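Heads up: the structure comes next, in structure tokens.
Every protein chain of the complex appears in place save one, which is left out.
Presenting chain A:
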């Protein structure tokens, strides 16, 4: 009973094995990839392990406070930002091993040539509530 974030990066992670940019895939390959992701989420809902999944647009802005009474400053996007998050999935599983197993399955989503991308996914545990019994 622990939640994990599976983080998918547009860039910033180590190179994937099947490293062909998506715009070089065939439309059918793109559809197959999307279907795989949907099926994966549906299967996790069926096993009672799915919490959330969202995709993010690659373009975003940086925003910060600029002092009392002033509107926030926006800037960017910065081309030099190395890490770019594409989306996430949140799972609620019984063990770390199960989280790794599921991340491995998600990483097997098909890409160019219908072959698994072997994409690197970042797996991050959620900070939980403190346990009641501590000593």
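What we mean here is this: a residue touches a chain if its C-beta (ideal position, glycine included) is under 8 Å from a C-beta of that chain, and two chains touch if they have at least 3 such contacts; residues count from 1.
Keep in mind that, in the parts below, contacts and distances are computed from a predicted model.
Participant: If you had to name the missing chain as UniProt does, which of "RNA polymerase subunit sigma-24", "Sugar ABC transporter ATP-binding protein", "Putative DNA modification/repair radical SAM protein" or "Sortilin N-terminal domain-containing protein" would it be?
Facilitator: "RNA polymerase subunit sigma-24"
Participant: Among A:14, A:27, A:71 or A:131, single out the residue that touches the unshown chain.
Facilitator: Going through A:14, A:27, A:71 or A:131 one by one, A:131 is the residue touching the chain not shown.
Participant: What chain A residues would touch the chain not displayed?
Facilitator: Per the touch rule, chain A residues meeting the hidden chain are 1, 3, 45-52, 92-94, 125, 127-135.
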